[in-house]
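Removed: one protein chain of the complex. Kept in place: all other protein chains.
For subunit A:
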Amino acid sequence: MTSTDQTLPEGIQAQNRTIVVDELARVEGEGALDVKVEGGVITNIKFRIVEPPRFFEALLRGRMYSDAPDVTARICGICPIAYMLGAINAMEDAFDIVPPAPIKRLRRLIYCGEWIESHVLHSAMLHAPDFLGLADAFLIAKVNPDLVKTALRLKKLGNTILEVVGGRAVHPVNLKVGGFYRTPRKADIKGLESELEWAIGASVELLDAFAGFDYPDFEQDYLCVSMRHPDEYAIQEGNLVSSRGLDIRVADFPKHFYEEHVEHSNALHGRTREGEPYLVGPIARYNNNFEQLSPYAQEMAAKVGLPRIVKNPYQSILVRMVETLYVCEEALAIVREYEEPTAPSVEVDIHAGAGAGAGGDGSAARHLLAPLQPQRHRPHPQRHHRAADGPEPAADRGRPARCRAGQPRPR
């Protein structure tokens, strides 16, 4: 990673200096940062993920396929749906299950809830204080209580969607391979409608407020990698695409990308096979799939001055709010059309197989979760032998833990 002296504050230009931040505040998980400056030029940056490894990939081996969603949820309490649906997509791929449209729509709805909760938490409580020079959102509440109250109400709506569809906001219990354990009641889903109507305006309000921040003049030409779906703004399923024309199935991720274990970080570093770092997350999604946002979300993005291709990482806060606006509209549409599906899930025909799945992460550090490879999950419930007999295994290989792997995302 390199940079030039124009990006450095005046005080440390033309100096030799090492800056060490041992604890990054207002991020999910535990991270640290070392910056080395020589002659006013940054010569080395180490983004250290010091979050202790939990080895979920290894500990999932040999367990029932049906354990995968509930266990992978625990990778991250802020974006459990991304992990649950990544695991579910992989298992369904392995079992050749294509869930019916109503189940897909419900999954999209709960994902919208997670994006609202996670994006608003991130934007208003973790990121916004940086622009205001304040320690935290509690201090923003002292100078602008209405802004924080609006953000909290919007975040609460995201959590309410998670509760109505999934049973619980953090680590929902109602999702499984094949669909849901229980069909959400129509009355409960319809009960979300009026608050979602309010939420569209509230998202625009927050977008406008954040657009008034002072943005550093800094741009980088990122290689953007995200999911893409032919029919909709990709949230819960799709191919993997890049801003340079790559378009592959999720299962082919390892052919085009690799992940390296470096000494200073417990999270693996992801690169393309050509050795290039790439950007994931809201900006990558927005840049790759802008045309699939709703007309209103596109219009509001233009109104606050977001370019068609965002290159300024500080503007991720605005992109998050544009996505929040979009998922509020999307959730409202799903709620309005909702009819209870005839069955909460489809039958799972258990057989050995390979599968891959990805989830779009709404929250902090990244967007893509590496493919899960369930082929060595013990597929039969009645087998009594320890699965150490099979070849080596693994779920979610390469992404040790939570939203901390992958690319260092500038904040």
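Everything that follows uses one rule, which is that a contact is a pair of C-beta atoms (placed from the backbone, for glycine too) under 8 Å apart; a residue touches a chain by one contact, two chains touch by 3 or more; residues count from 1.
Quick note on the criterion: contacts and distances are computed from a predicted model.
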item	value
Among "Carbohydrate ABC transporter ATP-binding protein (CUT1 family)", "Aldehyde dehydrogenase family protein", "Heme exporter protein C" or "Oxidoreductase", UniProt-listed name of the chain not shown	"Oxidoreductase"
Residue among A:99, A:113 or A:129 that touches the chain left out of view	A:129
Absent-chain contact - pick from A:29, A:86 or A:113	A:29
Contact with the hidden chain (one of A:137, A:177 or A:335)	A:137
Option from A:39, A:52, A:216 or A:305 whose C-beta touches the chain left out	A:52
From A:36, A:63 or A:256, residue that would touch the chain that is not displayed	A:63
Residues of subunit A in contact with the chain not shown	23, 25-30, 51-59, 61, 63-64, 67, 70-71, 74-78, 80, 121, 125-126, 129, 135-138, 141, 145, 148-149, 152-153, 155-156, 159, 167-171, 173-174, 176, 180-182, 260-263, 266, 344, 381-386, 392-394, 397, 400, 402
